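For this view, one protein chain was removed and the others were kept in their places.
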Amino acid sequence: MSLIDALPSPALRRRSWHPNSVLLCLSGVMLASAWLFSLVSVAPNRIVTGTSFGIVDAIGWPGAALISMLFMAIAALATVPSQGHYRAILGIIMLTLLLMPFGLMVAGHWLVDASMPQARLGIGAAYWTVLFVLLLCLVELRLRLGLSRWWPTLILSAIGAVWWGCAALWLGNLALVQEFQARDTQFYQAVKQHIALVSIAVGVSVVLGLLLAMLMRRYQRLQKVAFALLNFLQTIPSLALFGLLLAPLAWLGANVPMLAALGISGIGNAPALIALIAYSLLPMVRNTYIALEEVSVETLQAAKAMGMRTGQRFWQVRFPLALPVLLEGVRITAVQAVGLTAVAALIGAGGLGTFIFQGLGQAAMDMVLLGALPILILALMVDAGLGALADALRPGGQE
Amino acid sequence: MIELSHVSKRFGDETAVDDITLRVAKGKFCALVGTSGCGKSTTLRMINRLIEHSSGDIILDGQSIEQYDPVKLRRRIGYVIQSTGLFPHWNVARNIGLVPRLLKWPATEITARVEELMGVLGLPVGEFAHKYPHQLSGGQAQRVGVARALAADPDILLMDEPFGALDPITREKLQDELAKLQSRLHKTVVFVTHDMDEALRLADHLVVMRDGRIVQQGSPLALLQQPADPFVDSLLGGLERGLKQAALTRVKDHMTSLGPTLPAQSRIPTDFSLRQALSMMLRDHCDRLTVVDQNDMPIGELSLRRIVKEAQLDKVSQRDA
C-alpha cells in the first residue's frame, strides 16, 4: 500500500482536466468481453461440457442493450472526470453488480429446460471477466475518491448478501448452486475445518515465533542457524514437504501405539499441521525479529534514561512499537496458511481443498469452483481484516 | 546570458512563481535567496526545463529556451544539487565523465577531462577515481558533484543549495573554493540558497524572493545599505547588517596614508575586510590600526572615525544615485 501513498496527488497533474484513461480502458474491456465471450453455458448434467451462449441469446436484446449502455455511461463519465462523476460511476458499478444475478435468472429461465432436473446453467467467461474488471474499477474509484479500505469491503459484503439471497431463492439451476446444495453439510464442515487448521497453525506459530525471536535476540548464534533452517524449509515446495512428512509419520503411527492413539498417522491432520507450522514459522519469526530489532535505539535509550526497568522497557516501549510490524507478519502468515491448507487436502487433512482435488479428479469444474472461490474469499478476508487491525494498532493512528 | 521576463509557474491553482523578471549577465554570479517554499528552486529548474514555465519568456543567449531541445539544452548547462544526486552505482570517475559521455566525446578525451577536473577540485585521481559515492564524505561528494557539472565545460552553471547539507567548516571551505574557481572560469552562475551569508559572500547579484515574487534585487552592497522592506532587512540580519556590510568591504578602500602621529600598535593586512578590522579594534581596545602590505611593511592607517563616517557617505551617495 505504501507504493500508492508515495504517488503525487492528482492535484499536481500538469493539466487540471484530463480523461481518466484507466476507467475508459476498463469499460472498453468490459464492453468487448460482454459481446465477444460466452455469457453462460447450459449442460444437461454435471460432467458434460455445456453449450455456450452469447449475450443476446442469454438475456435478449433489451438486456444486452441495458448492459452496454451502463458500460458506455461509465466511459462517458470517465471522459470528464470529477468527484461527482466518480460517485456516479460508483453507483453504476454497484447497480451492475446487483443486476448480474438477475441476468443469470433470466438466462436460466430461457435456456434451461425445466423438465430436466439435472440440467444446469454455467457461468461463462464474459461473466467472470466483467466481474473481475468491475472489481478493478472499484479499486480505481477507491483511490480516486480517497475512500478508506472499509468502503469496498462494506459494498462488496452488501452485494455478496444480495447474491447469496438470489442464489438461495431463485438460482436453483445454477451449476455452482447445485453443487453446493448437493453437499452443503460437507461444505460447512470443510469451511470449519479449513478455518480450524489455519487458526491452529497460525496460533502455534505466533507463540513459537515470538519465543524463537526472543531467544534469537539473546543468542546471536541461534539466529543464524534458525534463519538458515527456516529459509531452507520455506524453499521446499509445499507438496514435497507434505510428501516428505507422510512417510515418517506413517511409520511412527504404525510402530508407536501411543502416538497412534494421539491421532498421528501418515495421512490426515498431523503431517498437515506440522508442515503448516513449519511454513508459517519463517514469516512469523522474521517479522517478529525485525519488528523487535527495528525499534529505534534513541527511544529505548530515552526509556532507560527515564529509569524504566528491563521488563518495563520491553512491555511498555519495545513491544507496542513493534506490534504493527509483528501483526504484518501474522497477516502474511495467515494468508499463506489459507492457501497451503488447500494443498493439505491432498494428504487427507480436509478443508476446502478437498473440493478442488475431488472436482479435478471427477472433471467436475463447478465443484472445483466450490472449493477455489471460498478459499480466495477467505484469503482476501483474512488479508483485509488483519491489515485493518495492524493499521488500527499503529501508534499515532494510520500512516 | 540568462534573461527571465515576466515568468510565472502555476501548479493547478497554486502559483509557485509569480511574474519574475531577472537578468544574469555573462560571467556573473547571481544568488536567489529566500525562505523555503518561496519559489527559488522552481525558478532555477525552469531554466534547464526540469519544470516548464507557465507564462513569460526565458531567453538563453538570445534564444528562447522553448526553441532548444530540452535534452540538448541540459547538456550545455551544469547542474549541482544539495544531495549531489551522484549515481551510487558508478564510481567517481564515471560520475564526472557522464555528460561528456552523453555528448559522445572520445574516451581518451573524457579520461583527460575527468583527471583535469579532479585536479582542479582537489580530488587526487589515484585515491578517488575508483571510489563509489557512499565511500565519500559530504564535502568530497559535493566536489564530485561540482566536477560533474563542469565536465563538459558549460557556460552556465545552476546550483541548488549545493552546500546546504554540509557542516559549517566544510561549507566555508567549499564556498572559498567556488569563489576562486569562479574568478578563474567566469561561468554564468545561478545559485539558490537560504543562507544569506553564503549569498553575500559569493554573489555579484542578489535576488531576494518571497511567496514566488522578487522582493528586491541588486548588488549585495546595495541591498545591505538599502533593504526594500523589513523582510529583506531581517533576512540581511537586521542589526547585524552593518557588520555584514563591513565584511564585504576591504581595508584598502578605507585606509589613509600614514599620518604624522605615531603608528598604531595593531597591524592589519590590506586585503582583510573592514569587519575583521573592527573586530581587531574591539579586541585590542584601540580605534586606529596600522595597515601593512604583504611584506608586513606599514603602508597606511585605518581609523574607527573614518570607517563610521564613510559608511554614512556610502549611504548618502547610494540615495543620490
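We just call them A and B in the order they show up, numbering each chain from 1.
The rule is short, and it goes like this: a residue touches a chain if its C-beta (ideal position, glycine included) is under 8 Å from a C-beta of that chain, and two chains touch if they have at least 3 such contacts.
Quick note on the criterion: contacts and distances are computed from a predicted model.
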Among "ATP phosphoribosyltransferase regulatory subunit", "Phenylalanine--tRNA ligase alpha subunit", "Cell division protein FtsX" or "ABC transporter permease", UniProt-listed name of the chain not shown: "ABC transporter permease"
Among B:M1, B:I59 or B:L102, the residue in touch with the chain that has been omitted: B:L102
Residue among A:L174, A:L197 or A:L246 touching the omitted chain: A:L246
Of B:H89, B:H285 or B:R305, the residue in touch with the unshown chain: B:H89
Touching residues (missing chain, whole complex) on subunit A: 1, 3-4, 6-7, 20-22, 25, 125, 128, 136, 139-140, 143, 232, 235-244, 246-247, 250-251, 266, 335, 338-340, 342-343, 346-347, 353, 356-357, 359-361, 363, 365, 368-369, 371-373, 375-376, 379-380, 382-383
Residues belonging to subunit B that touch the chain removed from view: 48, 50, 71-76, 79, 81, 83-89, 91, 94, 98-99, 102, 130-135, 148, 158
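What we mean here is this: only the chains that are shown with their structure count from here on.
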Geometric centre distance via CA averages, subunit B-subunit A, whole Å: 59
